[in-house]
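Here the complex is missing a single protein chain, while all its other protein chains stay put.
After this line comes subunit A, so read on.
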Amino acid sequence: MKKNCLAKTFGILHGLLVPIVLLALWQWLSSQAIVNPMILPAPTRVLAKWWEYLMPAQAYDPATSGYLAWMFSGEMIHDAYASMYRVTVGFVVGAILALPLGLIMGANDRVYKLFNPLIQILRPIPPIAFIPLSILWFGLGNPPAIFLIVIGAFFPILMNTIAGVRNVDGIYIRAARSLGASQTTMFLRVILPAATPYILTGMRIGVGTAFIVVIVAEMIAVNNGLGYRILEAREFFWSDKIIAGMFTIGLLGLAIDTGMNRLNNHLLKWHRGIENK
């Protein structure tokens, strides 16, 4: 019991070793005035800036707002919310389009042959390359940003869904047929669940792409969000704020990935290779 606890503490310390050493080195470099603080501010300054960016700008005043609303009135919270809103809407729309198409294309060869050439042409175009066109079509603001995210999420989900359906092991189909399954039952209770590992992988890649795209889109098409904020900070040479913003982007990305992982483990309890505690 005690030993276990000790090992755990040691494990955590072990993992923190490299970051701590790097931070110390960084702090030392800054304090020695070897590098210009405008180029690389000290980690303590970045942390202070991050805190400032996180916390509400005004002092709490019960007359103007509730406590919770005040707590969440910081600039970072607003930016993170704006970015997450775009990712969510774009991802959901992309998934709603990609899933049914992928399922039909995977299951039906004629539909596959109908759509596949077009998809093969569009798929290699990086979503970023759609920026000029999206601004031309949708102007500035949320619509072009969300359009880009839809494209970013669409293709990974589509390709993986198709692969998932096409790779369903024939033995399950044969077993279900001999048990008397109808087409509908076959699709809903055999093909769909058998394809879920692929579909979830596609969604995970899709969210990842959506998150990359949102940051880029915000640097170009809108005037809030985490991507916009770090570009804005550059214009004022606020290197501490740039790094604080990047740190926030990293944390959010980690949170999204952890969430997807949890979902994955929950939905794939049955899957070989996933250990449940």
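Everything below uses one rule, namely that a contact is a pair of C-beta atoms (placed from the backbone, for glycine too) under 8 Å apart; a residue touches a chain by one contact, two chains touch by 3 or more; residues count from 1.
Here is the rule we use: contacts and distances are computed from a predicted model.
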Which of "Sigma-70 family RNA polymerase sigma factor", "Serine/threonine-protein kinase RsbT", "Ferredoxin" or "ABC transporter related protein" matches, in UniProt, the chain that is not displayed: "ABC transporter related protein"
Sole residue of A:Tyr172, A:Phe187 or A:Phe247 that reaches the chain not shown, by the stated touch rule: A:Tyr172
Among A:Ala194, A:Ile212 or A:Leu231, residue touching the chain not depicted: A:Ala194
Absent-chain interface as seen on subunit A, which is shown: 171-172, 174-182, 185, 189-190, 193-194, 196, 269-272
